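Here the complex is missing a single protein chain, while all its other protein chains stay put.
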Amino acid sequence: MSEKAVIIVHSGDMDKLCSALIVANGALSMGLEASLYFTFWGLLRLKKNGLNKGPLSKMNLLGLGKMMIKMRMKKNNVASFERLMADFKELGGKVIACEMTMELMGIKKKDLNQNLIDCYGAVGTYIQEARDASITLFI
Amino acid sequence: MSEKAVIIVHSGDMDKLCSALIVANGALSMGLEASLYFTFWGLLRLKKNGLNKGPLSKMNLLGLGKMMIKMRMKKNNVASFERLMADFKELGGKVIACEMTMELMGIKKKDLNQNLIDCYGAVGTYIQEARDASITLFI
Partner (left out) sequence: MSEKAVIIVHSGDMDKLCSALIVANGALSMGLEASLYFTFWGLLRLKKNGLNKGPLSKMNLLGLGKMMIKMRMKKNNVASFERLMADFKELGGKVIACEMTMELMGIKKKDLNQNLIDCYGAVGTYIQEARDASITLFI
């Protein structure tokens, strides 16, 4: 077992994406490896401009509008989503894009923010990453 | 620690059920064991005809109707839900039905698709499966 956190990012909800990145960056900061496997709605967030728009977030539903969240984040020095993603890459995190989702939803490589993606893979890639990981999560 | 993936299927959303089965089948294909513990809304999918109907899927909310998903799946040779479940069983996967959910929701054994179920169990069954698993997920 290696010291590694391997997270499936299935959801596209901003709050969950945020949690995934905070956990992954925390793991990297403490010397673990970290891989994020983006699939289904999560993969849509890797589309060009996908981090800032997209499906209705639960945050909005609960009356915490996007603007307010961003303001609070700034005020409290909580990193924004773009920043969390940039930190993840800088700390050596690995981003895997799910090829099956691309086929299923008709997404082409050119539609994706390719500078965020380390590799394209399928479930076998995930299992290979996760089978010896110390932390496995589905978000 | 044994090479095993143990997944709690709490959600009844088709997209999440699909993810659970793809991960589980991927694990089995790569020589790991795999167990699915169906509870709450997930268990409702084990009811007779439960795989094809049921609670509003997030796929519909996002404008990807059930029909369209099925058509895309067929076109792209992505396995249907029934097929994913049949493959899981054929590859030697284990399906556990949560007895507490059955009591809570008034579900009888005769209401369930019993040829899909390997055993009925409670949280102790899950912990026994998961305590030495390499991959644990809550979906």
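In this document, chain identifiers A and B correspond to the written order of the chains, with residue numbering beginning at 1 in each.
To be clear about the criterion, a residue touches a chain if its C-beta (ideal position, glycine included) is under 8 Å from a C-beta of that chain, and two chains touch if they have at least 3 such contacts.
Computed from a predicted model, the values in this text were never measured in an experiment.
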Residue among A:Leu46, A:Met100, A:Leu116 or A:Ile139 touching the omitted chain: A:Ile139
In chain B, positions touching the absent partner: 1, 8, 10, 39-41, 55, 100, 103-106, 122-124, 126-128, 130-133, 136-138
Residue numbers in chain A that touch the chain omitted from display: 1, 3, 5, 7, 15-16, 19, 22-23, 25-27, 29-30, 32, 58, 62, 64, 69, 72-73, 76, 78, 134-139
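Heads up, the rule we're going with is that only the chains that are shown with their structure count from here on.
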Centroid distance [mean C-alpha coordinates] between chain B and chain A, Å: 24
